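One protein chain omitted, others in place.
The block that comes next holds subunit A.
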Amino acid sequence: MTSLDSAQGGVFNLKLGTGAWVLIGFALVAVVTALAVQAGALTRGDALYAVLVDPFVQMADMPDLLIQTLWDGFVAGMLYALIALGFVLIFKASGVFNFAQGIMVVFAALTLVGLHEFGFNAWIALALTLGVMFALAVAVERVVLRPLVNQPDIILFMATIGLTYALIGLGEFIFGGSPKVMITEELFLPRGSIDLKVFGGFVSLQKLDIAAAVIAFVMIAVLSAFFQYTRIGRALRAVADSHKAALSVGISLEQIWVIVWFTAGVVALITGIMWGARSDVSFALQIIALKALPVLILGGFTSVPGAIVGGLIIGIGEKVGEFYWGPLLGKGIEAWLAYMIALTFLLFRPQGLFGEKIIERI
């Protein structure tokens, strides 16, 4: 499309991507709004004023609140990104859209807390939970993936939804359905908050959130090093590129699937600990886990950096939108804002920010 279009471009032989056009659009709206406010055409009390000007005035007036909102969004986005990361790992290696990732997060956290309640030391419980996640990975490979190899994507997708239900039932049956409190102190996670003084106001950062951010960064670094420099990591990337080619050079698909599901399980456990520490551990988190889906759309299904950037965009966009524009619509727009952002984004760039261009545009 590009070569043809630019050949016909004529005098304005300047080709701009959709992203640039969107930016130009935003800039135009901003300039027109500023002019309208200057000229007195747009005043306080107008509906347009409330949408286009007032939120920004608020942001400029109270920068400490803005920073607080951005930080909240950043932390939420981090957690979305971690869930999305689990999706991406599995999608890359096995082409399975693992709907159960969100539940694996809750299941891992629940197992950890449940085992601790049964009387295990926190660290032993952690080790045992890792064992459970490994057993889960093996079981998934044996029971779900192996018999369903070569089936259409939708069938595998449905199988992971079945897995979701099975995990919910299993977790609740063993550990009970009541919400539980995450064992933060036993795992030496910091509590309390740090108050920073900025722009004449206070910004309060939970120490736990800072720890979560640090741990998330460390984990992503370790994962990328693992993918880049180890033998297994190379094999994983080979499988992601082509199943057949990987098989032909002697990489065992079954083994890789177990490893990748286990890795996703470990990511899920860490996410579960972070998330459980912020609220409590229960299957109600499932709805929040669905938020990872718009993150995936933004970032693309196959890109690890995409999952992280997408998560941050969704997290921050959602919190800022809720805080500054939410009151206009009567609050609670957090519930769907992420999906709407993703939907609008899809219309302009269906392959995501960093995704491969595999989607047919028809």
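In this section, a residue touches a chain if its C-beta (ideal position, glycine included) is under 8 Å from a C-beta of that chain, and two chains touch if they have at least 3 such contacts; residues count from 1.
We adopt the following convention: contacts and distances are computed from a predicted model.
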{"item": "Chain excluded from display, named as in UniProt, from \"Thiamine pyrimidine synthase\", \"Polynucleotide kinase-phosphatase\", \"Branched-chain amino acid ABC transporter permease\" or \"Tricarboxylate transport protein TctB\"", "value": "\"Branched-chain amino acid ABC transporter permease\""}
{"item": "Residue, one of A:123, A:202, A:217 or A:336, that touches the chain absent here", "value": "A:336"}
{"item": "Listed residues A:108, A:159, A:269 or A:285, member touching the removed chain", "value": "A:159"}
{"item": "Sole residue of A:31, A:57, A:127 or A:143 that reaches the chain not shown, by the stated touch rule", "value": "A:143"}
{"item": "Residues belonging to subunit A that touch the chain removed from view", "value": "97, 143-144, 147-148, 151-155, 157-159, 161-170, 172-173, 177, 287, 290, 293-294, 296-297, 301, 329-333, 335-336, 339-340, 342-343, 346-347, 350, 359-362"}
